[in-house]
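Shown next, in structure tokens, is the structure this report addresses.
For this depiction, one protein chain was excluded, whereas all remaining protein chains were kept in their positions.
The first chain written gets the first letter, and so on, giving A, B and C; residue counts start at 1 in each chain.
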Amino acid sequence: MAELNILEAIRSAMDEEMERDERVMIMGEDVGRKGGVFGATDGLWAKYGDKRVLDTPLSEGLIAGAAAGAAIYGLRPIAEMQFADFVYPAFNQIVSEISRMRYRSNGTFGVPMVIRMPYGGGVHGALYHSQSNEAYFTSTVGLKIVAPGTPADAKALLKASIRDPDPVLFFEHKKTYRLFKEEVPDGEQVAEIGKAAVAREGSDLSIFCYGYMRFCALEAAEALASEHGVQAEVVDLRTLRPLDMETVLASVAKTGKALVVHEANRFGGFGAEVAAAIAEQGFEHLDGPVTRLAGPDVPGVPYHHNLEDWFMLSPAKIVEAAQTLAAY
Amino acid sequence: MAELNILEAIRSAMDEEMERDERVMIMGEDVGRKGGVFGATDGLWAKYGDKRVLDTPLSEGLIAGAAAGAAIYGLRPIAEMQFADFVYPAFNQIVSEISRMRYRSNGTFGVPMVIRMPYGGGVHGALYHSQSNEAYFTSTVGLKIVAPGTPADAKALLKASIRDPDPVLFFEHKKTYRLFKEEVPDGEQVAEIGKAAVAREGSDLSIFCYGYMRFCALEAAEALASEHGVQAEVVDLRTLRPLDMETVLASVAKTGKALVVHEANRFGGFGAEVAAAIAEQGFEHLDGPVTRLAGPDVPGVPYHHNLEDWFMLSPAKIVEAAQTLAAY
Amino acid sequence: MNAKLAANPRHRELGLSDDEVLAMYRQMLLARAVDERMWLMQRAGKIAFIISGQGHEGAQVGTTWPMRRNQDWMAPFYRSIAATMTFGMTAEDIITAHLAKADDVSSAGRQMPGHYGGAPYNIVSVSSPVGTQVLHAVGIAMGAWVRGEDVVAITYFGEGTANQGEVHEAMNFAGVHKLPVIFVCENNGYAISVPLEKQVGGLSVAARAKGYGFPGITVDGGDVLACYAAGKEAHERARTGGGATLIEARVVRLTSHSSDDDQRRYRDPAEVESLKQHDPRGLFANELRTLGVLTDEVDERLRAEVKQEVNEASKRAEARPDPDPATAGRFVYAEEGH
Partner (left out) sequence: MNAKLAANPRHRELGLSDDEVLAMYRQMLLARAVDERMWLMQRAGKIAFIISGQGHEGAQVGTTWPMRRNQDWMAPFYRSIAATMTFGMTAEDIITAHLAKADDVSSAGRQMPGHYGGAPYNIVSVSSPVGTQVLHAVGIAMGAWVRGEDVVAITYFGEGTANQGEVHEAMNFAGVHKLPVIFVCENNGYAISVPLEKQVGGLSVAARAKGYGFPGITVDGGDVLACYAAGKEAHERARTGGGATLIEARVVRLTSHSSDDDQRRYRDPAEVESLKQHDPRGLFANELRTLGVLTDEVDERLRAEVKQEVNEASKRAEARPDPDPATAGRFVYAEEGH
């Protein structure tokens, strides 16, 4: 057992998997000697060398496409996008190739690779270092999308992602990297992709969230309980695709009310799918409208802290939305 | 007045706008002498010359990015993606640049351009000539998304798109290009972007659709009325972003039941937003679950007609879903 | 020329026996015959769409010939009938794929005609967006380099495609690490209707290689042995740590872009007519005849063999079952035991 924050948990997952399986390699911008701009690969270059921890040219299309080729060939690449905001040059490879290879070859070629992407706002990164762009990928069939919110989940889910026979996009919220530490079991802890977790039990309404919003929702739930007498259940989705509707619906059946929370823009965000699925499959349980709380519909998080604060969700904003829904 | 199909309506809109405004130009692959692979620009190269109807190299990133530069400079480019399936190399320009330019410059730079994209299946085009990938763009703040279903709408909305001060993605369903003709008024018919239309009145349930699905939904509505005594209202959304929630909610208020229909994959598709918005804002009107009927969650339309038929929606499938919902 | 050729035939200088050049010639005949059969089937309504390799066979057979089957890898494109067949695919594989039958090795009927691929042959499944396969080839070469394995990757694409950003990213990376990869650009002068001078600044794709730090050469795609020589040298270079090569083969597109296109809309009849003189099949036959390696008798025998092979392959392919819609939802993700 070690006390790790999310960044350390991620590093340790990669280290253990590289140790375990020679086919695992890391590639990306500045992942080598520098150890990544957030330090996620710190020390791995020294340990595994120039080739298995490979500094690529500044070309995201290359990173994704060459990783795909290597995965087809038999390796298990972990590709890092320096920021999720910079994944778009790789979009063609991800949606045309990586997500479709297995289906189009009738299962004869697979692309077992992971793309790690630091995402999210609240870090003074403005429009291009703050994006929560998961919806572009959650709507892409053939990908699996993971977005952990705790160190233990980060480690166990990253290990599962590396071992998965299919491509996994692994979203790491930058604001959670060093947010808190927790005991993380050593060694063979591999989670199952596709399972949500009830992070806090409650009876009055269900809050569905992931990543940094898990942290905010839990804080909000404490405030709701202590200050407003509202018992919120907090469900951390953890995997966005495939979505664990069983856990989601069980929670809605229990509380009758669903609040879907994410930092990304509201219109067409991932929350739309969660809300629509609840509204359709959980209709009989609902005694209030499925409510979304999400980032405002502007093209990005603006920079100045006045503006950034305006954009970002917070425990206080969650409390407000939850109260309104609870009072419905 | 002329009897036009959708392809002719689109050509005529471009012709009239180029005639009216010297800043309007067309650029794309094979749009010049060949007149486009579907013939949408047929005759325009001969009329307006090599520069205003510009055959570009085979580089979609270039097409979008250079059009953006030209729009910033003061032109009004219409960029053609040969198939919507091939837009991904341009994704970075569209979502990082074109959609965000106005916001990030606080309104001092605009990108008045149109991207025309033939999309949709049922044309034996398989995984890469059949995509309905509108959800990648409807979730992108800063873009406007138009998807007409009739010749008159196609013409009036394309004219509006060309005149719009902001970037518009114009989705043309390939299967509708020559599907039917109708009288289309000549000259200055410019529609308002952002308005849905009730294509058929009904009282029992509302079908929300766009593009080719408008045609299928109307056929289904006839069958529902004549064979099953169900009066379906068909709402053609026409503009997907901004979405005309006023018209949508008015219809739901009337019928109490919403069926959202689109050809694209279900999970995270545009229908999720429509359904989630109805479920939230129309909750009090609903007397049945907001239901989605959409393409199956496979990574693309498969080729062999056995498989393609399995994938594609049809009037019969809409009738079935509508009956189930109506009986709720 | 005759005398010189006869005295010192090029193919022997290149280390090819008479039997081998005849085998190459036969491979070209076979690819062409399959290709022509596809057009017939398309016209007969059995195939919805066909995209042809006619005129490109010399470049393909020549450059693929030195590749080691079951060891090297290929990332082809939609005109790669001859290349994929040289690398192991059979006439029946190709025809089955075009008919989109349930046991088509490329995609089980899921992809359009022309989307080759075959796990048993180390041929990566190809998609439609042009140029994406170039990165896969580079990724395979990178994989081999990281693992220290003796593998060469070869990839094929057109000159229009050379202008895609991904191709640039791929070539640059190959240059940085001297990866064992061969880029073959089949320059047929057109990207659908858009001619070379509107596609390629500077008019030479091969010239770009210098900007990536590896050799780029231009060969006459009508000259099979020149293509073979270029491919062999590139393969040798890749295998021995010398890195990548870009081969630009100047070829002719003998057909319209595809069965959906009509090149008379944008190409001069005289230009189209003149292309036949550059047909690599005829040029190779002439050369081999001049050398006495190919005789009327041999040619007739080969043509008869090829015809029979295509007939039988077609018959067997047509008899195969169509895909079952109940399978259409499979293999979105890996399935247990697959």
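Details
The working rule: contacts are C-beta pairs under 8 Å (C-beta built on N, C-alpha and C of every residue); 3 or more make two chains touch, one makes a residue touch a chain.
Every value quoted in this text rests on a predicted model; they were computed, and no experiment measured them.
The shown chains contacted by the absent chain are A, B, C, with contact judged over the whole complex.
Annotation: of A:G49, A:P185 or A:P296, A:P296 touches the absent chain (contact as defined above). Considering the full assembly, B:M101 is the residue among B:I6, B:V31, B:L44 or B:M101 that touches the omitted chain.
Check A:P89, A:G269 or A:G282 against the missing chain and you find that the one touching it is A:P89. Only one of the listed residues, B:D153, B:D166, B:D236 or B:E263, touches the absent chain: B:D166. In the complete complex, the hidden chain is touched by one of A:S12, A:S59 or A:N106, namely A:S59.
In the full complex, chain C touches the hidden chain at residues 163-169, 171-176, 197-204, 207-214. Although one chain is not drawn, its touching partners on chain A can still be listed: residues 29-30, 32-35, 37, 55-59, 61-62, 85-86, 88-89, 124-129, 296-299, 302-304, 306-307, 309-311.
Chain B residues in contact with the hidden partner, per the touch definition given at the top, are 23, 25, 51-52, 54, 56-57, 59, 61-62, 64-75, 89, 92-93, 96-97, 100-110, 141-142, 144, 165-166.
Simple rule for what comes next: only the chains that are shown with their structure count from here on.
Distance from chain A peaks, on a Cα-centroid basis, for C. Chain A and chain C have Cα centroids lying 41 Å from one another.
Between the Cα centres of chain B and chain C there is a gap of 37 Å. The centroid of the Cα atoms in chain A and the matching centroid in chain B are 30 Å apart. Each of residues 107, 110-111, 115, 127, 129, 165-166, 332 in chain C touches at least two other chains. Listed for chain B are residues 85, 88-89, 127-128, 297-299, each touching two or more other chains.
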